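A single protein chain has been removed from this complex, and every other one stays in its place.
So that you can tell them apart, the chains are marked A and B in the order they are listed, and the count of residues begins at 1 in each.
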Amino acid sequence: MKSETLFLKNTQTFAEAMVRCGVRYHFAYPITPATEVMKHTAVILPEYGGRMVQMESELAVANALAGCACTGTLGATSTSGPGMALMQESISFMAAGELPCIMLDAMRVGPGDGDIVGAQSNYFQATRGGGHGDYRVIVLAPASGQEIVDLMPDAVKLAYTYRTPVLFVIDGVTCTMTESAIFPEAHDYAAGFDTSSWAYTGTADHEKRFLLTGSYTHSQGEEMNERLRAKFERIKEKEQRWESIQTEDAEVVLVGFGIHGRMGQDLVANMRAQGKKVGLIRPITLWPFPDKAFEQLPESLKSVLVVEMNHGQMLDDVRLAVNGRVPVHFLGKTGGDMPLCTLADMTAQINTLL
Amino acid sequence: MQELAKIYGDTLLLDKKFNYCPGCGHGVVTRLVAEAIEELGIRQRTVSVVGIGCGGFSHHYMDIDAIEAMHGRSPAVAIGYKTASPDKIVYTYQGDGDCSAIGLAELLHGANRGLPVTCFMINNNLFGMTGGQMSPATLENQVTATTPKGRDVHVHGYPLRVPEMMADMVGAKYVAREAVCDAKSIRKAAKSVRNALQCQIQGLGFSFVEFIVPCPTGLKLSVPDAYKWSREKMVEYFKPQVFKNEVGQNNEN
Partner (left out) sequence: MRTKCTFSGSGGQGSALLAKLVCQGAIKQGLKVVMTQTYGIEQRGGDSTGYVIVSDNFIGNPLVENDADISVALSPSIYDGCVDGAVEGGIVLVNSSLITEMREREGVKQVPISASDMAVELGSVKCANIVMLGAALAATNMLEFETVEQVLRETLGAKKPALLEMNLNALERGRTVYASAAE
């Protein structure tokens, strides 16, 4: 597939991007607003010699994904909150078993059945690990169709370099938005990784190996956790990603991921045009959280405003990163006909802090 | 051991010490599976997906790759594996708890999907590894750790017959229930293991074999009594039979 510009719904952009970067098997179960991804892969994957496999539940989806990953092949899934909840056991399993895959949580309003309208309500679920045990998965939060495309090669490389699930979280408003994105020439990034040292492909070319996430002795459980901890530390050190805009002399810094981070770019431009010293930190990796972005806060800083499509989740991480140096305020909303804070809401709040 | 390998081939790891309890029926089924893999010449391309429970040990006695899945999810893992690697032979090895309690949805949808994978369900009619609690296969009035006065079917439902549910599924091409309670039944069971794997090798569709096995430890019976009990009580309710066999038909064509 040659480089081209496509005007697509961002869920379709996600589908195109992952397939063009090497995903060949997509396991999924219909759920709004993630369903568009599987509708799209059902059409395009056969052209790449792959397949979309609709499973009977998200439990089955996540476990089929684990099975696919065991062969060394790159698989993916896409879902929304309730489906994410059902997948947590297997995400814990894949993190423990060090199985690479690509996942999308097209976030909608929770808890319970919630609502199908977009939200950022699964920040905790994504970054804390809704599953059992001491584990983390890499969480990416693109803010536009173009950023989905731009991050996908990295996502595949991260998944294989660290042998871990890589989870995209995108609010449902961004997911259902239609915009253009420039796709580079298709390239199978997964193919560049040699999986022969670990994949469970039969004993023809290696000694018997088996995937064990449990333990036959207590020391095995400890060893697994130590190995994973060391890996998570490496990721934390090397893979923090964020975008900072005009924070150097800011009096107020806005912190938002996904759509609110994107809106923050307009907000900063508008405010600066009025001579108001406002900056933006937009986390791109939610785990590892970009603590480093908060290391060099300017002397001029009076306060930080966190804006989310929830009632305060990333807020905790920002408070930990700011560590009491300045007050951290919050503006959030979830659900409703306009399920997010408008630029007008954000502007009004910032004005009270200047 | 090398002498034994000449007789038994490479699949069985004969120097590996058994973790199964003395008299456990798993030992018999594990050996039957290993012998079938050896006989069919598929060892190097076979991958076992094992469940949580005593059956999880089964792959340790075989020189094949294995995946120890989460409780009940082996059929879904096997389907994901087979989707990505259709040339491999993938079988699950699960207990009745793993297969028919927590994992029933994955099993039945796996059967209905009809992808050529094989599921072996080893039915010892209780949760063995955790100390003999009731499973879906526990008989009416049977005393277990969680049914101290016997299984009350009005509270806990009736013993669940699994292959019967698959017999009508188009995607399932070989469906059988066997017992390993005496020499005769073991010989029949050996045939079913071969047929089930053959079904997959030929790419016909899903294959399933349930094995009625005694669990002396869980039943709190001596080994001979456990075998006698299974032969009489279990086999009476869970009747061994081949429900469906499209392997033979295909061979004749």
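Definition applied: a residue touches a chain if its C-beta (ideal position, glycine included) is under 8 Å from a C-beta of that chain, and two chains touch if they have at least 3 such contacts.
Small disclaimer: the values here were computed from a predicted structure and weren't measured.
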item	value
Omitted chain's touching partners, listed by label	A
Option from A:V43, A:A191 or A:A269 whose C-beta touches the chain left out	A:A269
Chain not shown: contacting residue from A:A28, A:I259 or A:V318	A:I259
Hidden partner interface residues of chain A, rising order	5, 7, 173-174, 176-180, 259, 262-267, 269, 337-340, 342-344
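Here is the rule we go by: only the chains that are shown with their structure count from here on.
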item	value
Length of the line joining the C-alpha centres of chain A and chain B, rounded to whole Å	39
Chain B - residues contacting chain A, complex	43-47, 49, 52, 56, 59, 63-70, 73, 76-85, 88, 105-106, 109
For the chain A and chain B complex, residues of the former touching the latter	24-25, 27, 51, 53, 55-57, 59-61, 63-71, 73, 75, 89-90, 93, 200-204, 208-214
